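With one protein chain withheld, the remaining protein chains of the complex are depicted in position.
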Amino acid sequence: MSHQPNLSKNWKKKIHEVIYGTHTPAGKLFDIILLIVIVYSVIIVMLESVPGIDQEYHTFLNVSEWIVTILFTIEYILRIICIRKPKTYIFSFFGMVDLLSTLPKYLSLIFVGSQYLTAFRALRLLRIFRILKLARFVGASNNLARALSASRTKILVFVFFIIVVSVLLGTVMYIIEGPEHGFNSIPHSVYWTIVTLTTVGYGDISPQTPLGQFLASLIMIIGYGIIAVPTGIVSSEYTSAMNKRNTIQDKGRACQTCGTEVLRKDAKFCRICSTELKDD
Amino acid sequence: MSHQPNLSKNWKKKIHEVIYGTHTPAGKLFDIILLIVIVYSVIIVMLESVPGIDQEYHTFLNVSEWIVTILFTIEYILRIICIRKPKTYIFSFFGMVDLLSTLPKYLSLIFVGSQYLTAFRALRLLRIFRILKLARFVGASNNLARALSASRTKILVFVFFIIVVSVLLGTVMYIIEGPEHGFNSIPHSVYWTIVTLTTVGYGDISPQTPLGQFLASLIMIIGYGIIAVPTGIVSSEYTSAMNKRNTIQDKGRACQTCGTEVLRKDAKFCRICSTELKDD
Amino acid sequence: MSHQPNLSKNWKKKIHEVIYGTHTPAGKLFDIILLIVIVYSVIIVMLESVPGIDQEYHTFLNVSEWIVTILFTIEYILRIICIRKPKTYIFSFFGMVDLLSTLPKYLSLIFVGSQYLTAFRALRLLRIFRILKLARFVGASNNLARALSASRTKILVFVFFIIVVSVLLGTVMYIIEGPEHGFNSIPHSVYWTIVTLTTVGYGDISPQTPLGQFLASLIMIIGYGIIAVPTGIVSSEYTSAMNKRNTIQDKGRACQTCGTEVLRKDAKFCRICSTELKDD
Partner (left out) sequence: MSHQPNLSKNWKKKIHEVIYGTHTPAGKLFDIILLIVIVYSVIIVMLESVPGIDQEYHTFLNVSEWIVTILFTIEYILRIICIRKPKTYIFSFFGMVDLLSTLPKYLSLIFVGSQYLTAFRALRLLRIFRILKLARFVGASNNLARALSASRTKILVFVFFIIVVSVLLGTVMYIIEGPEHGFNSIPHSVYWTIVTLTTVGYGDISPQTPLGQFLASLIMIIGYGIIAVPTGIVSSEYTSAMNKRNTIQDKGRACQTCGTEVLRKDAKFCRICSTELKDD
């Protein structure tokens, strides 16, 4: 009876191929269906929150929700079963997301309101990047990711700076305008400053006194100048990330002796081992 | 009587030259008159929708509309008659636009309200790019087009990412603020998130609770950082598109003796081995 | 008595030096006083329009206005007298501005309301760039001017594109939302589209229907992407303008035979006359 475990292994392997793989026709089909179900479920959750629609189609939406949730639960269990190291999956980003997109519906049986958390299954949409693992898509997001990762520290320094500036300017505006013009408290005033600095400008609170309007004008011009900083950073880093890739891709020569990649077009000798380089 | 078809052919050829050509004086005149009529008709359609103006000048506007529509219809028919392959024109972008800019007025006889669709003839304004086929205009838009096309995938990835983030943050804001503060439903809340992330900030809905305002501040700062990404991408691609064009224009020559690439257009001798360069 | 015209000539020359010159102590003093008077007069005009302030200090403001106007008139006459070709000055940009900053006050004796046009003397503030003709200031604005001039055509193409898009989207929003939700007419709707596309977002009009809000979201994301285009263009052109200047400034070698500037660091022979280049 040594056949049994082997068969089970094959069965697991096949499911693994369908669920995790993206190269076989069955795997592709699975991914496309999964995407459609995810989009469908996100739309259902959103519509459920619209009073008019929910009243009329409550049963349909609720049943749809339960069907999707059960499908996702089955998928989640299958994913755990057919993988070799279930723990790596469970504690990975997508593992957590997959769990979070099924749990809230079950929790809604106990806690009212928690069903809205099912909207977190929108995060599952990010799977699209995994599924569409086409060269250009990955290339595009990789380049983006590299640029963003390179400018992470600088952006953090910048965000920190913005917050300190907002606290200061918010306080000054609170002293100038005061609660009688809608600047009820310093945190509220800091909120207004961020709304202004980022050029969002809701207008739910706006300065009424001439001095407040003057300071607000200054804050806007500062914000206008500041908007340039993160853009400049990402722009530079992205250009540099792009250039790096180009440099590597455009090269076609390597030293025949030591294998070092030739980086300069005009090089005649290897910079590492001095072997004369021959043109291809 | 073999003269007849030949004469008709000449007649067609002449019209073709006037309508499609931009080099003969008659062709240029036609294009300029066409542009003026297009601008005029767009203004008429817009004014027709202003209650005060429509009441007073209704007959004038309506008659103008009909004259323009008939002129456009004649032009459309002539375009089909005088071209060799009418199908390519009819199903081309400008062919569709030309049809769409005459049809709605006729349809308005049957369906009330459809006359506003005549505003689609604003699309005909895009003909200006065709008419002003001057080197620099085309150069400018070509460069732009190349940069935009190169960054298409990245922008799509980015837009997709924005939508997923908006759905998530919109749901969280819906849970925090709720319908009593104007966040009536998740779709409405997602709409608010997009309004905020893009720094538009209408202020028709704005967070009222301290927690909501805190999260809104975070969303704004995120949006502020995110604004940098598409700018960085287009900026880089545009620079790279511009560099490529410059490189292509300056390049093309190499020294016959040492093979060094000639980098300057005005170079007469190789900068490495002093061999005289010959023009191709 | 041939002395008289000569003396008058000297007198004119001296005034010319003081008014137009920026290098003599008297010329510098004149420029600084002029700037202060300009700033003072702009502030006076602005304060005059504030109801509360005008009521209390009407006489003071009015007298101040008249004194400044008379001073500017004298300056304008002197500028015409002491220059060789008065016509070139009168029809130059600054000549027109100087005239426009004195005329309105005189006109206010005849037409009520025209005194606000005196605010146009704010344009005289642009003289600051002339006065502060320091290398770095000119360098900075020259570089800017070069970048803006190089991207002029592209920005125009872009602005034209924005307007066509706004007319189209504005019409669609007018059809969707209609006058009952504040989209009174197509021009009004186009105005709203521009407010949204540019991420200004006043919120005086905002979409009320779900479909309108969905389209508005799309417009915002488009606007968010579009904001990247002019930035990318100016960014690239500015970088290229800066690089050009750097290339010229960083060079230190020229061919000893024909004087051609050496543009490539690795050049050993002049690319124009093949003379061997010697390192300094």
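As written, the chains take the letters A, B and C, and residue 1 is the first residue of each chain.
Simple rule for what comes next: a contact is a pair of C-beta atoms (placed from the backbone, for glycine too) under 8 Å apart; a residue touches a chain by one contact, two chains touch by 3 or more.
What you see is a predicted model, and the numbers here were worked out from it, not measured in a lab.
Listed residues C:178, C:210 or C:230: the one in touch with the omitted chain is C:230. One chain is missing from the display, and on subunit A it is touched by residues 153-154, 157-158, 160, 164, 167-168, 171, 174-175, 179, 184-190, 196, 199-203, 206, 210, 213-214, 216-217, 220-221, 223-225, 227-229, 231-233, 235-236, 239-240, 263-264, 266-274, 276.
Within the complete assembly, residues 42, 45-51, 113, 116-117, 119-120, 122-123, 125-126, 128-129, 136-137, 140-141, 143-144, 147-148, 155, 159, 162, 187-188, 190-191, 194-195, 198-204, 227, 230-231, 233-239, 242, 265-266 of subunit C touch the chain that is not shown.
Contact between subunit B and the unshown chain involves residues 199-203, 231, 235.
Convention: only the chains that are shown with their structure count from here on.
Centroid distances from subunit A, each centroid being the mean of CA atoms, peak for C. Looking at which two chains touch through the most C-beta pairs, you get B-C. Look at where the CA atoms of subunit A average out and do the same for subunit C: the two points lie 42 Å apart. With each centre defined as the average position of its C-alpha atoms, the distance from subunit A to subunit B rounds to 30 Å.
Multi-chain contact residues of subunit A, defined as those touching 2 or more other chains: 199-203, 231, 235, 266.
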